[in-house]
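Omission of a single protein chain aside, the complex is shown with its protein chains in their original locations.
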Amino acid sequence: MTTPAPPSEPPAPRPVSRPGTRPLGVAAIGYAFMGKAHSNAWRNVASFFDVPAFEQKVLVGRDAGAVAEAAAKYGWAESATDWRTVISRDDIDIVDICAPGWMHAEIAIAALEAGKHVLVEKPLANTLAEAELMTAAAAKARAKGIQSMIGFNYRRVPALALAKELIAEGRIGTVRHVRAAYLQDWLADAQAPMTWRLRKETAGSGALGDIASHAIDQVLFLLGDQVTEVSGRLSTFVNQRPGTDGPEDVTVDDAAWATLSLTSGAIASVEVSRLATGRKNSLQIEIYGDKGSLLFDLENLNELGFLDATLPVREQGFRRILVNEPEHPYLEAWWPQGHIIGWEHTFTHQVRDFLTAIKDGTAPSPSFEEGLNVQYVLNAVEESAANKSTLTVVRH
Amino acid sequence: MTTPAPPSEPPAPRPVSRPGTRPLGVAAIGYAFMGKAHSNAWRNVASFFDVPAFEQKVLVGRDAGAVAEAAAKYGWAESATDWRTVISRDDIDIVDICAPGWMHAEIAIAALEAGKHVLVEKPLANTLAEAELMTAAAAKARAKGIQSMIGFNYRRVPALALAKELIAEGRIGTVRHVRAAYLQDWLADAQAPMTWRLRKETAGSGALGDIASHAIDQVLFLLGDQVTEVSGRLSTFVNQRPGTDGPEDVTVDDAAWATLSLTSGAIASVEVSRLATGRKNSLQIEIYGDKGSLLFDLENLNELGFLDATLPVREQGFRRILVNEPEHPYLEAWWPQGHIIGWEHTFTHQVRDFLTAIKDGTAPSPSFEEGLNVQYVLNAVEESAANKSTLTVVRH
Amino acid sequence: MTTPAPPSEPPAPRPVSRPGTRPLGVAAIGYAFMGKAHSNAWRNVASFFDVPAFEQKVLVGRDAGAVAEAAAKYGWAESATDWRTVISRDDIDIVDICAPGWMHAEIAIAALEAGKHVLVEKPLANTLAEAELMTAAAAKARAKGIQSMIGFNYRRVPALALAKELIAEGRIGTVRHVRAAYLQDWLADAQAPMTWRLRKETAGSGALGDIASHAIDQVLFLLGDQVTEVSGRLSTFVNQRPGTDGPEDVTVDDAAWATLSLTSGAIASVEVSRLATGRKNSLQIEIYGDKGSLLFDLENLNELGFLDATLPVREQGFRRILVNEPEHPYLEAWWPQGHIIGWEHTFTHQVRDFLTAIKDGTAPSPSFEEGLNVQYVLNAVEESAANKSTLTVVRH
Partner (left out) sequence: MTTPAPPSEPPAPRPVSRPGTRPLGVAAIGYAFMGKAHSNAWRNVASFFDVPAFEQKVLVGRDAGAVAEAAAKYGWAESATDWRTVISRDDIDIVDICAPGWMHAEIAIAALEAGKHVLVEKPLANTLAEAELMTAAAAKARAKGIQSMIGFNYRRVPALALAKELIAEGRIGTVRHVRAAYLQDWLADAQAPMTWRLRKETAGSGALGDIASHAIDQVLFLLGDQVTEVSGRLSTFVNQRPGTDGPEDVTVDDAAWATLSLTSGAIASVEVSRLATGRKNSLQIEIYGDKGSLLFDLENLNELGFLDATLPVREQGFRRILVNEPEHPYLEAWWPQGHIIGWEHTFTHQVRDFLTAIKDGTAPSPSFEEGLNVQYVLNAVEESAANKSTLTVVRH
């Protein structure tokens, strides 16, 4: 396992990667939780889906030894410690950013300017200002055929993709309201230790940015709608946690609540918590329309609840669709019916869609604009909570 | 609370009760578990359903004090200790037999011969011979306009009544197989004491007669089919239990298994147990047809699972129908949608149907013949288990 | 069926009813949905519970013919059309008010002043002013031994009574947050016709007063806590509905959302809707504490979900307790384990507790004060929604 030598000078401007001429070279930055999940997607996507040829070139991390080990384990040809060097390499066409949120803007903008297609983990950035710069860079790059995408991977849960199809087909009619919740419990223990995720300066926010972002993205994705007005509330239930040198203040939210007014007239409630004891990774979505309803829970991600209110009342009921048939989104590639898939498969689908967009020269979704849009809403929730009043969502 | 004086001589032959001339007089025999449930039905049926006028005349039991107290509590005008006297009374038109199984034949036959309509709790009788005599008596009485019915009350669970309708309408197509189970756990504790229910001479059989009878009746009811061949198995897991004078032998089955071949070619499996820890009163039924399937569990008796396999595969799934709409059997009489009913309501429905049949002069179902038919099957299961071989069901 | 003659003059002040000397005389006012449910409770309570002797004396309604028919059907000895006359009768000790909300204050105050024990359906009244007057009257009467209670019947769901016990015992530790929702769908159809329930002047409010009141009462009941601050939102999705003479404006809310800050530091979210397609009567409650969690849904009211977070992680999980054992609140009176009860039984429990309190001379709960307290919260939700800001709950 070698790390590439640093280039002697800044790379010259180079043309857009052209799939087809040689396999696309992929670099991933970050090898923690998200790096592991993204690597798994790159390692497996071609075994199941028909995607353009690519190579897992290099995995980038700060600790040379650890990243070298991770690269070997996760299927990368090389490892490296300096992302700047990597994004300047001619054999790298795609940069997959799994680093912490505060690093997103710098890397993504540099990569886009270097002509690399960029996939970035959510949230787009820790600050609105950074997110706006990234979005501008993405727009500029897109004009040159450079693609970018934000990793709201739950858009690639087959059950949620099916939900979107059903809504788009009018199967639940006019949506009146949505209940979205994302409940976890890893902070339920008041003695769980202080981490960077619980400090405002490193994490930006708590449950709000981390998991409400997913919930809000789903509302926008599923309904194809926009938020106009927001009423929000935040709470930190455990205000101090054990740090390395005694108790430290928790400066982000443990839980958040919001109601979102949508352009269509629908209203969505959002509730997220990291102290919902017994809920492990429960992104719950309920959508009520005048012709039907949909239910989803990420802890049972192979299932979609669907009630068709156009059937005779006598036989109406929420049906549990095991979203595991060849007829369902993404599923033909996997196993026969009833052989369920896992959480990580959403990343494989994400990479598949990203590669397909690159091949086709079309802009993949969710774009940075969509990521920024979620952040405008998160920002409004935070301000509404601080002001104790309902606010219009301001977009710059 | 008075008990009626014994009549000085045997009653003269009297004409069939004619609803409409005066309220029908009802006598119930037995005031334990089933007596309480039947009394509740009589006390409430007219508050919800349009039934012919009747009066809760007399409750019969062996212990004068206890039955008098029960009569007062459960809404009966009088109590009595001698059922023979009661069934000879002119003001009694209906006899509801909730006494133990070994008393059924004598009371039912006497009551039918006295020109009373008879409702008898299941099982019809403890022996085939008695059941056959009862059935003959019922046939004879029916010819004179005297009605009789056996209390397989689960036929009156709205969800199961709906299931029957859907099957009859062809909604699940040709039924291939049925899984019926009735699981309880009140004997799971090996130290649970000996009772008359665990002795062959008093109880006839164990789980087989007590709860497999319900499961088998449901198979026949739902499918409208007949059993031709049976393969059965019985087991007693706890062979001795604490009696009043030390350990006593359990001489009935704790659990039973059977496969039933049906005339239609379908096969039903039946599994019942009183040692299924955690299952309280779980009569589970699954019916698989070529166009759909149905699921039911008595512990959630307001729900029916229904899968419609004629829908596009993409949107198929078991739906949970909350069988609680005015459109559903029996439900219009109760509460608005979603306000669920309980177990006891099945008895109210049973009484409603029995009274309606009497008013209409039509033979109510399930008849004694149907009760006898279930006993032929139970008998074949027992013989098959003893012989370790598959047997044809013999009907006399 | 006779209706009593009107008394010639106002009744003289009379002493408090003394249970024990003669059966308590009960009058119920109203015979629609709630009147039917309350009547059912009175008719059956003594068959299951050991309560002081009472008699179903008279049912009161405006339409003489209809109320006479209802009285006969529901087990009342007489019917009447003038509630004033009835509450002046010496043989009436208890007045059960099931009339519409705008009539509550007048009847309840008059009945209390006449020395009758009063049970009143929720909501306490349509206006805060009326509710305050009623509460004052109840306090005054209580000093003389006259009892009063508001009919938040869901406090008598055994599963919720068990939930309260578990919380009080500390089994889920410190509660951090509560999710309460009450979802129905009887207005999901935009063509469902206009009714008095959809006009502010007759109904006071929409889903808020009708069903959010139950949800909020449960939060207060289960946690034994008080609301300090409220942020609310209301929405009317269908603004006009077909009236008898063409479209009419809907002037109440179809759905409501609120977050409630509680004295303990916990936060409760409340979401209610009458347009949640497929939800029939789904009062859902989730309570998250640092040692465990609880889940409930009124559509499965015999079940309580409980997660005990003090068990080893390896074996933690939400357990479905079938709240149907003799060990559970109210259940010993009913049927053996696993034989589930229905929605209406909550009213039977309510009457049982009310009668017991009268017998014991103790103040029953929920009191009018508790009912008023819920209305303060509802009021704050409404004002918060109108002002688009978070508000402190003001109690007069």
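For clarity, chains are labelled A, B and C in written order, and residue numbers in each chain start from 1.
Assume contacts are C-beta pairs under 8 Å (C-beta built on N, C-alpha and C of every residue); 3 or more make two chains touch, one makes a residue touch a chain.
It should be emphasised that the depicted structure is a prediction, and the values quoted were computed from it without experimental measurement.
Taking the entire complex into account, which one of A:G75, A:P193, A:G224 or A:P247 touches the absent chain?
With A:G75, A:P193, A:G224 or A:P247 as choices, the missing chain is touched by A:G75.
Based on the whole complex, identify which of A:N126, A:Q184, A:Q218 or A:S384 touches the chain you can't see.
Candidates A:N126, A:Q184, A:Q218 or A:S384; residue touching the omitted chain: A:Q184.
So which of B:Q218, B:S293 or B:Q375 would be touching the chain we can't see?
Answer from the full complex: B:S293 touches the omitted chain.
Even though one chain is hidden, which residues of chain C still touch it in the full complex?
Residues of chain C in touch with the missing chain: 162, 166, 304, 306-308, 312-322, 325, 327-328.
Touching the absent chain: which residues on chain B qualify?
Contact residues on chain B toward the absent chain are 172, 176-177, 179, 181, 185, 188-190, 231, 233, 235, 237, 254-255, 257, 259, 265, 267, 269, 271, 273, 275-279, 286, 288-293, 307, 309, 316-318, 388-390.
In the full complex, which residues of chain A touch the absent chain?
So the residues of chain A touching the missing chain come out as 33, 37, 39-40, 43-44, 46-47, 73-75, 184, 186, 279-282, 298-302, 322, 324, 334-345.
As a working rule, only the chains that are shown with their structure count from here on.
Should the pattern of chain-chain touching be classed as line, ring, star, complete or other?
Shape of the chain contacts: complete, all pairs touching.
Taking each chain's centre as the mean of its CA atoms, which one is farthest from the centre of chain B?
Following the centroid criterion, the farthest chain would be A.
Is the contact between chain A and chain B built from the same residue numbers on each copy (over half shared) or from different ones (under half shared)?
Same residues, largely: of all residue numbers at this interface, over half are found in both copies.
Quick one: report the Å distance separating chain A from chain C, using the average Cα coordinate of each chain.
A distance of 44 Å separates the two centres.
Averaging over Cα atoms per chain, report the distance between chain B and chain C in Å.
Taking the mean C-alpha position of each chain, the two centres sit 36 Å apart.
Measuring from the mean C-alpha position of chain A to the mean C-alpha position of chain B, what distance in angstrom results?
Result: the chain centres lie 56 Å from each other.
Tell me, which residues of chain C touch at least two other chains?
Answer for chain C, listing residues that touch two or more other chains: 279.
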